[in-house]
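A single protein chain has been omitted from the complex, and every remaining protein chain is retained in its original position.
Which chain is which? They are A, B and C, in the order written, and residues in each are numbered from 1.
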Amino acid sequence: MSNSFGRLFRITTFGESHGEGIGVVIDGCPAGLELDEAFIQSELDRRKPGQSRITTQRKESDRFRLLSGHVNGVTTGAPLGFFVANENVRSRDYDHLERAFRPSHADYTYFAKYGLRDHRGGGRSSARETVARVIGGAVAKLLLKKAGDIRVEAWVQSIHTIEMPGEPGALVYEGEEMQAVRCPHPETARAMYACIDAARKAGNSVGGVVACRVLGVPAGWGEPLYDKVPARLASAMLSINAVKGFEIGSGFAGTRLYGSEHNDPFFAEEGDIRTRSNHAGGVLGGITSGAELRFRVAFKPTSTIMRDQESVDADGKAVVVQGKGRHDPCVVPRAVPIVEGMAAITLADMWLMHRARTGF
Amino acid sequence: MSNSFGRLFRITTFGESHGEGIGVVIDGCPAGLELDEAFIQSELDRRKPGQSRITTQRKESDRFRLLSGHVNGVTTGAPLGFFVANENVRSRDYDHLERAFRPSHADYTYFAKYGLRDHRGGGRSSARETVARVIGGAVAKLLLKKAGDIRVEAWVQSIHTIEMPGEPGALVYEGEEMQAVRCPHPETARAMYACIDAARKAGNSVGGVVACRVLGVPAGWGEPLYDKVPARLASAMLSINAVKGFEIGSGFAGTRLYGSEHNDPFFAEEGDIRTRSNHAGGVLGGITSGAELRFRVAFKPTSTIMRDQESVDADGKAVVVQGKGRHDPCVVPRAVPIVEGMAAITLADMWLMHRARTGF
Amino acid sequence: MSNSFGRLFRITTFGESHGEGIGVVIDGCPAGLELDEAFIQSELDRRKPGQSRITTQRKESDRFRLLSGHVNGVTTGAPLGFFVANENVRSRDYDHLERAFRPSHADYTYFAKYGLRDHRGGGRSSARETVARVIGGAVAKLLLKKAGDIRVEAWVQSIHTIEMPGEPGALVYEGEEMQAVRCPHPETARAMYACIDAARKAGNSVGGVVACRVLGVPAGWGEPLYDKVPARLASAMLSINAVKGFEIGSGFAGTRLYGSEHNDPFFAEEGDIRTRSNHAGGVLGGITSGAELRFRVAFKPTSTIMRDQESVDADGKAVVVQGKGRHDPCVVPRAVPIVEGMAAITLADMWLMHRARTGF
Partner (left out) sequence: MSNSFGRLFRITTFGESHGEGIGVVIDGCPAGLELDEAFIQSELDRRKPGQSRITTQRKESDRFRLLSGHVNGVTTGAPLGFFVANENVRSRDYDHLERAFRPSHADYTYFAKYGLRDHRGGGRSSARETVARVIGGAVAKLLLKKAGDIRVEAWVQSIHTIEMPGEPGALVYEGEEMQAVRCPHPETARAMYACIDAARKAGNSVGGVVACRVLGVPAGWGEPLYDKVPARLASAMLSINAVKGFEIGSGFAGTRLYGSEHNDPFFAEEGDIRTRSNHAGGVLGGITSGAELRFRVAFKPTSTIMRDQESVDADGKAVVVQGKGRHDPCVVPRAVPIVEGMAAITLADMWLMHRARTGF
């Protein structure tokens, strides 16, 4: 369970930061889907490190091998196996951490849980595992596209105290800075870029918020009561490294509205039932309403900073953890395809569940 | 699945707002637990409607029947069955809604999903189902107490724009207003009470935020990667009616800090490894650190308001939905034991999982 | 998990032999199914004790209460809750067994597992729990009928050393003896009846084999590799009290054939692909072939006998367990609707899974 996500469309992942590589098995993908490998690779490339000076300088080509589940480029209904080898591993960077616990990393809790740990690059707790999520998400996106032209789109809403104004139209990224930070608002993107770069130079780190929308989901998906769409999405998002919050529709800000402001009135247009506003974020009672799905995900500032920090080692002895190695001063831009991927997996799963459960 | 929550400690619920009643089956409770029925009833009483003028006037005694799973007041390892009969059902209040869709309720989405719906009192989508969660949560609390004196405590952090300052010490509620709103800060409680009462008189509704802490959880609980404690908690919380957001530790506000501010330095004290701050909210890498678990849950303003609202019916015809019937102008105070209950169920489940998976 | 069966069409059961009663929650039943309550009751009546002198004399009316999940006799997609109260409980019959372990019952193993046990009538391990399975099975049968006129039919193939010759046509039971033993072959039924009655008079018990066929299942149901139809059916059958074996198609006897005899040649008839024989029992590679599903289930002789037996008590002290109380000298005839019920639940589940997973 703990390394699997999804019930009918299910990913099971394995692999560590400094082991052989990262793998994922995708079970439950219907037969007859054309596996667009170039698209899958392009999704991986969006997550890849080393794309600008504001991301980690670890160099990984992140080319996947497809091990099973297809014939002539089409899925057969059998599980899809993928593997991405690790290449640019520098485990010696972690020698000084063999016994020390990095603050706000999983070093101590893994040690407390398992009695031992793979200290090299964070082992299994490393965000390198998200390679598997992006692959799973890419296949889910292909499935959703075929299911009904459903699209999942995320972007960077805020970095540190810099927040994008308004809502984006089409997501267009022009120039290095917009591409690097993945914010579709040019001035904001430039400010975000500068913010991250300043943190990097100061040996510090910053966090931010990723926003996501899903277009094209029809009314009626989602399972009451404990598999509500928001419950499954929240579970998906809080399973991502560094995530500390999730909100759908009006979220925390909506708690400050009156019911008369917050309610979304229904009206009919060309035979479709729609709502005049979308505070609900596209779900009512946990089930999709046909309106755009809208949610946001909070990422804490990266725990690795280039500064000395107070800590303890496995014997409880006080130590100073030195800041060295390669890291992202801000994980938020690279998290965009991960958020999309996990959302796509969740929705593909809900789609299959919906087909099973509803009607005759 | 969709009506069950938990993997090893699992609740399965059934029943509707205006049917025979609400039931819950609790599977996986270890044998040998003393079932303190008075405590279970006291938890139900905390959720019960009609306790003050700021909650719905529906009168339910909410006495449970224990149907199975015990001998001489002790659990046997067999599933516990509970049933709470509905008493004060006034289905005729809903006659005018048989075909109309109430804005921001689940009427339309259930209809879209199932092709038919139980319109009486919201049927299965009614918050009356949370009776089952509170019972499950009460049993989970007994289990956590026996497992290691673990306590789950929630309170109302904000109502509409009124927010409690600081962090509470012991949760003490004196006088009608504090008891009614479940905010442990006297002045804030009075302001919240007035706010809810004003909304009620105006035929309107308000939302708010419930905060929750869990004390006594040792380091090492939680399962990487997809059953992280925050992922399971978020799933639990977003499965509750009217919830739109979840954050753990620093949450969304933490995205505005630098890594150097956000990181929680480790130190050792009397042989225990602790952290100087708790931005993490008690989890690192999804696994408990031994620090207090801290999270917050956002509830939207109640969808039922005593006003005419624009809507459509099942034929897509424009209708006006009238505000009548009994309702809560604010669900947040009554949500406190529900949040606690779902948290307790989640942690009881993680405890059993931890026992299964770790060490020899 | 342990008190639930099925993935998408799932029953969760609770209750003990001498507690309040037996309940079942059915989750995953699609909306829009007409709940024929008379049919459900007629299925329960087929399982009911006290129907002839060869079954236990415990008198139970076994009337069910339907607690949730329907509106106007039609399912809504919400979970169906059922409860059957215990009536004719005589717990004092079990006083002498409070500490003694009855041979070949679950007394000892439950005690070893849980450290305590409900000794009254076997508690949770009693076959009274099968009430829940028959109800779940009845709903599943209604679903399968609507899904495509699929029928599940079981009968008694053998009792002790008496075996029915050949294969039955339509299942017709005339006269007391055929009805009592549920064998569709008149002479065999009479011999079986005499065999059971002789065992009863001798204070002894006998076992037998139930055969089952499922008509109307199309090709393509079942999930490779670990949710093969035979794997799910075997799991369902071995979960029934007193079952010691399962075979599908040619089963154990098929191990004595050559491949050239055992293979079922394909041919086409009126556009359908069929097989000239059915050694496979209706599945190939775990997936239905469109041929009749055929399997058999072995039931051991009832463990309760009216004789003194050597045993030990909870302190390991030698005791003599006396034979008294009410019991079935042979459970096989009453097991027929239970086998059918569990088969129907399994197939309803595979049907929903098939809808989810296959094609676009």
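We take it that a contact is a pair of C-beta atoms (placed from the backbone, for glycine too) under 8 Å apart; a residue touches a chain by one contact, two chains touch by 3 or more.
In this text, all values refer to a predicted model and were calculated from it rather than measured experimentally.
When the omitted chain is restored, the residue from A:16, A:223 or A:328 that touches it is A:16. When the whole complex is considered, the residue among C:9, C:155, C:299 or C:351 that touches the unshown chain is C:299. Subunit A meets the missing chain through residues 1-4, 7-8, 10, 12-16, 19-21, 23, 25, 27-28, 31-32, 65, 67-69, 71, 74, 76-81, 83, 110, 113-118, 123-124. Touch with the hidden chain on the side of subunit B covers residues 8, 28, 30-33, 77-78, 146-147, 224, 352-353, 355-360. In the full complex, subunit C touches the omitted chain through residues 1-5, 7, 13, 101, 103-110, 112-115, 124-125, 129, 158, 160-161, 199, 204-209, 218-228, 230-239, 241, 243-252, 254-268, 271, 273, 275-276, 279-281, 283-290, 298-305, 307, 309-312, 316-318, 353-354, 357-359.
The rule we apply is simple: only the chains that are shown with their structure count from here on.
By the residue-number overlap criterion, the interface of subunit B with subunit C counts as same, with over half of its numbers used by both chains. Centroids built from CA atoms put subunit B at 26 Å from subunit A. Subunit B and subunit C have Cα centroids lying 39 Å from one another.
Counting partner chains per residue, subunit A has residues 224, 353, 357-359 touching two or more of them.
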